[in-house]
Structures are given as structure tokens and as C-alpha cells.
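As you look at this complex, bear in mind that one protein chain is not there, while each of the others sits in place.
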Amino acid sequence: MKSKRMRGFASDNNSGIHPEVIKAIAKVNNGHVIGYGDDKYTHKAIKKIKRHFGKDIDVYFTFNGTGSNILSLKILTDSFHSIICAETSHIYVDECGAPEKFTGCKLLPVKTSNGKLTVDAIKYHMHGFDFEHHSQPKVISITQATEMGTVYTPQEIKKITDYAHKNDMFVHMDGARLSNAAISLNKSFKEITTSVNIDALSFGLTKNGAMNAEAVIFFDKEISKNCKYFRKQSAQLGSKMRFMSVQFETLLSNNLWKQYAVKANAMAKLLEEKVADIDEIKVTQNVESNGVFAIVPPEIIPKLQKEYFFYMWDESRSEVRWMTSFDTTENDIEEFVKLIKTYLK
Amino acid sequence: MKSKRMRGFASDNNSGIHPEVIKAIAKVNNGHVIGYGDDKYTHKAIKKIKRHFGKDIDVYFTFNGTGSNILSLKILTDSFHSIICAETSHIYVDECGAPEKFTGCKLLPVKTSNGKLTVDAIKYHMHGFDFEHHSQPKVISITQATEMGTVYTPQEIKKITDYAHKNDMFVHMDGARLSNAAISLNKSFKEITTSVNIDALSFGLTKNGAMNAEAVIFFDKEISKNCKYFRKQSAQLGSKMRFMSVQFETLLSNNLWKQYAVKANAMAKLLEEKVADIDEIKVTQNVESNGVFAIVPPEIIPKLQKEYFFYMWDESRSEVRWMTSFDTTENDIEEFVKLIKTYLK
Amino acid sequence: MKSKRMRGFASDNNSGIHPEVIKAIAKVNNGHVIGYGDDKYTHKAIKKIKRHFGKDIDVYFTFNGTGSNILSLKILTDSFHSIICAETSHIYVDECGAPEKFTGCKLLPVKTSNGKLTVDAIKYHMHGFDFEHHSQPKVISITQATEMGTVYTPQEIKKITDYAHKNDMFVHMDGARLSNAAISLNKSFKEITTSVNIDALSFGLTKNGAMNAEAVIFFDKEISKNCKYFRKQSAQLGSKMRFMSVQFETLLSNNLWKQYAVKANAMAKLLEEKVADIDEIKVTQNVESNGVFAIVPPEIIPKLQKEYFFYMWDESRSEVRWMTSFDTTENDIEEFVKLIKTYLK
Partner (left out) sequence: MKSKRMRGFASDNNSGIHPEVIKAIAKVNNGHVIGYGDDKYTHKAIKKIKRHFGKDIDVYFTFNGTGSNILSLKILTDSFHSIICAETSHIYVDECGAPEKFTGCKLLPVKTSNGKLTVDAIKYHMHGFDFEHHSQPKVISITQATEMGTVYTPQEIKKITDYAHKNDMFVHMDGARLSNAAISLNKSFKEITTSVNIDALSFGLTKNGAMNAEAVIFFDKEISKNCKYFRKQSAQLGSKMRFMSVQFETLLSNNLWKQYAVKANAMAKLLEEKVADIDEIKVTQNVESNGVFAIVPPEIIPKLQKEYFFYMWDESRSEVRWMTSFDTTENDIEEFVKLIKTYLK
């Protein structure tokens, strides 16, 4: 895919990294430290993460979101379990079967209109308990913010975790865009994870200004007691860990993470507003984080894509996905919308 | 493990990264590019790697050495195969069973005196062919430079690849320290891989100045035609790939990789020389790359470790491993040897 | 589950075995023969199977239907593939995740009204090709007769295999009740498998009078060339194979298999007829093999179950499943229907 503009709307991982992250990397590049995480920079980063999530958590840095997801799910399951998730979730459609391969579990998809699970929708899969022929439901995995740009309220999450725990199940949260959700809800990280009883969190900052800052967080150390072995076995343990952990330390300090997520979310809102008065375009999802989903006349899509990266979401109904990022500018939005209008004429 | 000195002899991954690598990262941090490797920086890095290994290769960047190893081995095997390797190899002892978990294969250890496999030693496992009860030998995995600091000559490798191919088997090379081996032999990368018919290479620069630059290289694209899917499924596909690939681009340009490996190897040689006249110390392996293995009086080991990081290798015979790195200085060696002498008095 | 009658309608695997099978087992219990299948009885059984399916097939005996299914699917896939199947299929709901665990693949469910896949319904999952983030669709798995008691015509199968092969995919058939389907269609085994281009078949006779006679059949030996290793690795290779293979030899001779399947199918038809005039009962599926699905007033179900084994299929709509078997008698049906009528009064 080639396009002419410096920035497009393909994905928030098409953007670069925060300059402070590079500075921090340079700063810790000093002398020898023990590899694999037992170093002062990593200890400091973990302390910082605890300040955001609470002190009883257990943190494991990983390389990418898929790595975080398969590691969390492995810790929460045995291979005879099943994992309930939205049909649009990253673990279900975008990880090339990594969860099945690494956990041996069955993933059970739930159809949703907006990427969000509800207890009612989950119930479809809640049967066959104690029946040895049937994979045993054990984990509900939700994404915050969802792949559809929507966001769970803390109350909505709490309903799901309550239901899960009542049924002796766990809740995993894929938080690749947790920052965008926190900003959207005007809540702290803790209020949308620890306080609503999430069991395992894939916490990513890569989409929010880091190079590769991903971690798995567990909220009960008994559950994660063997995680260090599974992390190594999943090839997710970095040797020069300080250069990964310092990214967390940096972005979680001085509200850098907020600065970036605020910007990305605002740009999505702006884009939504700007296309609101274009009759030919219909926004299909609530714009609650940094993505805009819209039905667009099919004839103009390839033309737009020549200028700006972005993806078709559902070809059957000519629905596209536009992702904004921390470095999207108001001017980017204006230029883009101008171009849409030009092509629609 | 705490120690007083800035640099120790624990591992070459305890060192930092080349300042040019950080500069390069900063330089590519510019605008949006497609994620996952289809960007100009990654294309350029692959071109550079081809200049070193030959143009018919197939390259896949990964996050770490274990990731490279399990991905290469998966491509070369089906789960009913076995993989022959040195009993001291990283894949056998230092990856927490990641190869078994990801490939489903059996790993067959070969005892060696110096970490190097030979055809004669391999033959111990060459039986049970066509017998369905027996895991079928399919891959011979060698490490260059070995975990014992020794190095295979191209002729030695060729004997193994000839033998393997005659038996319808593949040869995998774990090249986490390939640079050190190339320098030691005064050969190009190509001469010790492509030209001697290696089938798959785990090529790492992390131990030689990179932050996390690892790749799998295949020398026959038919073999690796599905590698992109397996890489994704193994959670080894990075999103912001430019920041990984540019590390290769940087270190493989202007002989940076040589500069660092030359230095690391020289420091090991220096250390070997300096301890040669200490009667109480016996170097146990040929010092051919950047590691020195030595039997040291047990009473001084903990004292030394208080000052310098390094690992016990074989407690039963009081053998330690001292790894040098690109940033080890002559002064480091001198101070260290002085300390040894002090404690021995 | 306890019930008073000798025979119920729970499953065709609740029935016993054909007396001829026991006689045959006794007959081959004579002297020593090589284990694991290289014996004259097994050779003879394979020859007999070839007479039914064509001579270019490759046959592997297994222990049970799940064993056959995971072995066939493993041969047809790599772990990054996906397998499309009916949401009601045995591999999807009744094997406790064995297919995911053994193949590492994702299973993609298709909603159906009658347990039968169609090309149109399959298309829902036919996307993401060549996209490394997405499990690659590789196998379509159909069940003949289906878990809903319906049967694919040869033409219907041909449409699916044509579509699959055009898309470089394979078709697997779960033939746990292949005999019932063949009888229903009045076709030979060959006409509904080999002649319509099935790639791999799980062929079971356990539900049709055998003790444990299951096999995987491939129709292209190139595909199955490593099957013997995968069978051993899946723990599906029997040592005293003659006692398994002789069951096939017996039931496939003298039309024994027909005699039993004809009987089972006829009894289902009879049951359907007998309940047809009961207003309170609504048969929900075409009765094409040996199962009858029906909506039954919920209050009488537990009463009936005290007398006869059978399973609730869909509690939400009070739908039950009644399976007939080769040993179901007309009297069983009459008594059962009489009881229904009594309870309905």
C-alpha cells in the first residue's frame, strides 16, 4: 500500500514514537545491567505501573499485544477450557490462531453490534459445564477500547466480571488501547481494571507513543505464580529489558500517556463532526475512542486510499475504518474531509 | 545479583546498545508508515542483509533469539520429527522448553567436549528411520559461535550440512553470536552460512550492539513459504517494524557490526592471556569468540562476583563463564585480573 | 442416568455389538501376529475397505471418532489454518477442544438450520486470504449423516468439494454415521465419498454394530504420506490391531453393515410416523437417517426419561433428540409412543 500523505488513518501503529521515549532509551544506555528484567530501570518501571494500577499486581513485560494476549490466556486456562470473546476481537480474528496454538483452547465468538460483550450475549455459550465432551467455558475476554472504537463503562465491566466470578470464570481485558478508553471515560487505569475486578490485562502503550511497550498484568499473584516460565516458553522474554521497561516508565510519567491519548481521541471526534454533515457518509459506531467507522460511497474509497492509508472494514456494506493517532493534526482531518467532499461532487 | 562495577562478565546482553542505533531510531521516527514490515525502512534493511548473505534469501524479523529459534525449527519440521543438538545448546537448556512447545518435536541432546557437533557424534541418534514409533530425525541444530565460546570452521559446517542433506535432513544454525564467529574466522557472513549450505539461520545482533535485532533467514524460499503465518502465530511479528529493522540496517552498514565483534573477541583473548600465567586458573575451552571458560578456585568466586557480574558454569568442577562485550575495556580486564590475583594471595 | 427399559433413544453408541463381530474376534485369536497392523487380518480388512471405496485410498485404523477426526484434520492442515464446520458439528461441540489442541488450528462455526453446510453459508468465513494476521481457511468439514439426522446428497457434497478445491482447500467428512447416510441415499460408500472428491474421511462403524472400528481414509496418498507418524503421535495406533481390523472385515462383508443401518434408519422413520399424529409434538428436522428431533411438551420429558434414555437437544425450545439403533425394535417404538400418549393425556 502506497499513499502520498505523511500520515493516514490506517492504524495507530502506523505512527511513530514519542521523542521522550527515544531520549529515555538513550539515557538508560549506560553500562551493564543484568538482562531479562532484574535491573533497576525495570524495577522502577514496575513501581510506576503499580502507582497506576495498585500495588498488589504482578507485571510481565512482553514484546507485542499478541504476546500479551496468549500469555494472559495461557495463565488463565487449561487446554480443555474455552474462551468467550467478541467475533470482532483481535484474539479471534487478527492473531492467526496464536491463542488456539499456544493455549490449546477453543475460542467462542459472540456476535455484537458494537464490539462489546454483554452478560446476555455471553450466555449463548454458557452450557455444557461438567460435561467432559464439551470445552469448559473459563475466560471471558473483552477489549477496552474495543476494535470498533467503543468503550465499556466501569459498570458494564463490573457486570461481566461479577457474572464471570459467580461462574468460576476469569475476565481478561485486551487493553491495547486502554489509554484511549481511560481518556474517553475520564477515569484512571485503576478504575477501569483493578477496581472492577479484571483478572488479567494485556496493557499496551505501543499504539500510544511507545516503540514496543507491552505488558501483562495480573491482579492476584497466586494466579500468575508460574507466569515467568510461560513467558520464557512463549518467547516473550526480552534480554535487554531496560530498553523496553523504560518506555513504560517514560509514558506513565508526567501524564505523557494522557497527552497522546487525549489527542488521538479528539481527532477522531473532530473527524466524526466534520463528516456529520456529509449526506453520503454514515458513521456506524459511537466514536468513543480513536476510531471512526463509516459507510462511504464505494466509488470514492480507492481514490481516497491513494492519498491516505486506511482500511476497508466490511466490503459488503462499503464500511471503512479510520483510526486517528497522537500525531494526527487538525489540518490532517481538514484536508482529508476536503478531499472526501471533492470526490463526492 | 548486585555488583559494584559498571560492567561485568555475565553476558554480552548485559551491555547497552550502539549510539548509532539510537540515532537511527530517532531518524526513522518520522511520519506514518505501514506497520508489520511493509515499509521502506524494512525493505532497505532486508536489502542490506541480502548484501551480506546473498540475494536468494528470505528474511523474517523477530523479537528475540528464542523467537528466531522456534520459528526456524517450526518451518523445518513436523511435530513427529526430532531435532539433534548439543547438550549445551541454547535451544536445549535455556529456552524453558519453547522449542518442544511450539514445534511438538523431540530434542535429542549430543554430549560434546566443546559445544560443537560432529557427524560422528550425531550418528548416535541416526536410527529408527521409517519406524513410526520413533520420532524421525529431521534437523541438526548447531550454534555459531557455540555456547562454549568455540567456533565451527566452514569446513566443519560443510561436513554436517553434507551429511544432513544426504539423509534428507536440514541444518539450522543458531547465530546469536554469528558476528563473533565471523570475526574469529575472518570470514564473511555468507562464507559461514549460505556458502556452506545452512538451511535456516537465527541471526542475532542484540548481543552485538542492537536493542532487539533478531531475524530468521532461510536460504530456499520454497521452504519458508508459510513463514509469515507461523511468525504471526508465534507472536513474533512486530507492529512498528521500522524501529527493529533499522537496527539491522545500521549495524550492517559501515562495518559497525565488525567494530563491535572485533572488540568483544579481542577482550576475551586479552582476558585469556592475562589469566594464562595464574597457576590456580585453568582455561577449559579454546577462546575463539567472546567467552572465556575457566576453572577457578571456588573460594574466590563469590568475592569476585561481588565486584563483577558473571555466572558459574559448572559448579561441580568450579568452572565459570566470563563473557566479554563490545564495551569491555582493557582496563576492565586489567582491574578484574588484578582483583583475581589479590584474592588468590 | 438410570432408566427402566433395556433400550432407549439416547445414542446409537449405547447399543451393543453385532454377534458376528464377537465371533470374528474369537476366530482371529490364534497364534502370534505382528502388532500395529502389519498382519494378514489387517491387510485383508484394508483390501475389503478398498472394495467399498476404491483402490487408491490410504487407510489408517484408529480407536474412536475423535481420534479419526483430529488425525484427518492434522494431515490436512498446518497450525495457521482454519477449519470451517457447522456450529452443531461433533468436532466443534463434542470433542472438548481436541481438534484445536492437536492441530493448533482455529475452528470456524457456521450456523445452519439442519446441520448441513452450503457454499453460500461457508462464504461467510472465506476472507483474509494471504493476510498473515488471519488464520487461513484450509478445510471444510462436513458430517454425513449430520448430527441433526439429515443427509447430504452426492450433488450437495460435490458443490462443496468443487468450491473447496477451486480455493485450494480440502474437504473432510466426519462419517461416524456414514452407513446410515448411504442407506438413506441408497448409494454405495464410494458414490458419496470417493466419487464426489472428498479428501479425508473419518469412517466409523462403532455406531453400527462394531465395538471400536474407526478409520481414517485418504483419497490421495501424497497427502497422507506422513500419516503413520501422526497416528502414532496422536496415540491412536493399536498394538493388537487384528482385533480392530477384523471388525471392519466382518461388518463390510455379507452386507452386515447394511442390515444394521437399514434397521436403524427404518426405526427412526417409524418413530417419526408414529408421532406425526400427536398434535403436541413437532418433528423439527427431516428424518433422513437414524435420528428424530422433536419439540415435546416440557412437562412430560422427565417422565419419559425415567423410562427411556434420551437427551435434551435444545432446552430453550424443549427440543429433544431420539436416536434409533440397529437393535431398536418396532415394539420399542410402539411402547415409547404409547407412553408419550399416556403422559400427554
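Of note:
The letters A, B and C name the chains in turn, as written, and every chain counts its residues from 1.
Keep in mind that, in the parts below, a residue touches a chain if its C-beta (ideal position, glycine included) is under 8 Å from a C-beta of that chain, and two chains touch if they have at least 3 such contacts.
Predicted model only: the values in this text are computed from it and were never measured.
The chain omitted from view is touched by exactly one of B:133, B:165 or B:338, namely B:133. Contact between chain A and the unshown chain involves residues 36, 78-80, 104, 132-133, 136, 226, 228-233, 237.
Touch with the hidden chain on the side of chain B covers residues 79-82, 93-97, 100-101, 104-107, 109, 128, 132-135.
In the full complex, chain C makes contact with the omitted chain through residues 1, 5-8, 10-11, 13-17, 19, 22, 25-26, 28-35, 38, 63-67, 70, 95-98, 101-102, 206-207, 211-212, 229, 232-240, 243-244, 309, 325, 327.
To be clear about the criterion, only the chains that are shown with their structure count from here on.
Greatest Cα centroid separation from chain C: this falls to B.
Chain A and chain C have CA centres that are 41 Å apart. For this pair, chain A with chain B, the centres built from the Cα atoms lie 33 Å apart.
Taking each chain's centre as the mean of its C-alpha atoms, chain B lies 50 Å from chain C. Residue positions of chain A touching 2 or more other chains, listed in rising order: 95-97, 101.
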